[in-house]
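What follows is a single structure, and I will ask about it in a moment.
And then subunit A:
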Amino acid sequence: MKKGVLRDFLILLGIAVLLLLTGYYLARKIWDSGADLSYKVSYEQEDKLGEGLSDLVLKQFTALKNRTADSALDQITGRLINALDSSRYRYQFVILKSDQINAFTIPGGNIFVFSGLIEFTESPEELAAVLAHEIGHAEKRHVVSRLVNELSIAVLLSGLSNGDPSLVARILKEIIGNGFDREQENQADQFGLRLLERARISPKSLARFFERLETKGLDYDESLELLMNHPHNSKRIDQARRFKTKNDFQPVPFNIDWKKVKKSIKE
Partner candidate 1 sequence: MTFTIKHAEQLSRGELLLRSFFGWLYIFVPHGFVLLFVGLWGGILAFISFWVILFTGRYPQSFFEYQVGLINWEVRLNARLYNMEDGYPAFGINAKDDAVSVEIPYPETLSRGLLLVKLFFGFIYVLIPHGFVLFFLSIAFVVCWFIGWWAILFTGKLPLGFHTFMTGYLRWSTRVRIYIQNMTDTYPPFSLD
Partner candidate 2 sequence: MEYYPLPQPAEIPEREKEDAMGAYLMMFAAVAIGLPLPIINLIAAIIYYYINRKKSRFIHFHSLQSLLSQIPTTVINWGLVIWSVGILLRENWKLTPEFWGYAIFAGTSTLLYFVFSLIAAYKARQGRMYYFLFFGKVAYEAAYKMVPEKPGESSEPANKPPF
């Protein structure tokens, strides 16, 4: 080997490796700018945020409270919470009076469900599936991440405290609009399905709920559009349907008169 050839080759190789690493580093930086930024928010900040946002939501909507619905909700959420390995959050579930077929999560473990969604479900298992999905968003801190992306936490907190109307409207729209990206929806789906399995609830109910939503979506009004921000495309339905439970999985159905629950909500 003539002198310098090996040296040249190694230099060339070194440059190539350097380029590759630089490229990856750049790509990561750009990638992360849209990804999980929830680490920027401490749990304390999140709790405070959650409180403020909860107040906001309850100012905007009326909470629905009746014995039948509450007890049914407790049963469902109780099973789900128990199935969670451990959680930083103390979950609170509230039903809001509205025709919207939607549910959303607020930082800090507050999950809101519109009565419209409960009316649309055909079984408690379907509601459980939706809630499990929302718990997924909460556990993965997707809402926090998204809000940090849009606005800095300081702005958020100040906006909440001085009640700047346009900021408030924007925040609410973000939260209820459920503008999660594909990756986040995937994560929430997977988390939800696993949670359902651990809670002995058939994961198929998620797929069933999505399917019905999709077929209804074709001739529904815009109240459905909000939920359609969740891209419920066929891939997600496919994946939900294909989720395989363990061999010894035995679903334990809820002992709830769902018709009665739905009727109580209508009043």
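Quick note on the criterion: a residue touches a chain if its C-beta (ideal position, glycine included) is under 8 Å from a C-beta of that chain, and two chains touch if they have at least 3 such contacts; residues count from 1.
Behind the choice of candidates: all candidates are chains of the complex that A comes from, given by their letters.
From a predicted model like this one, the values you see are computed outputs, not experimental measurements.
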Result, touching chain for subunit A in the complex among 1 or 2: 2
Contact footprint of candidate 2 on subunit A as seen in their complex: 2, 4-5, 8-9, 11-12, 16, 19-20, 22-28, 30-32, 183, 186, 235, 239
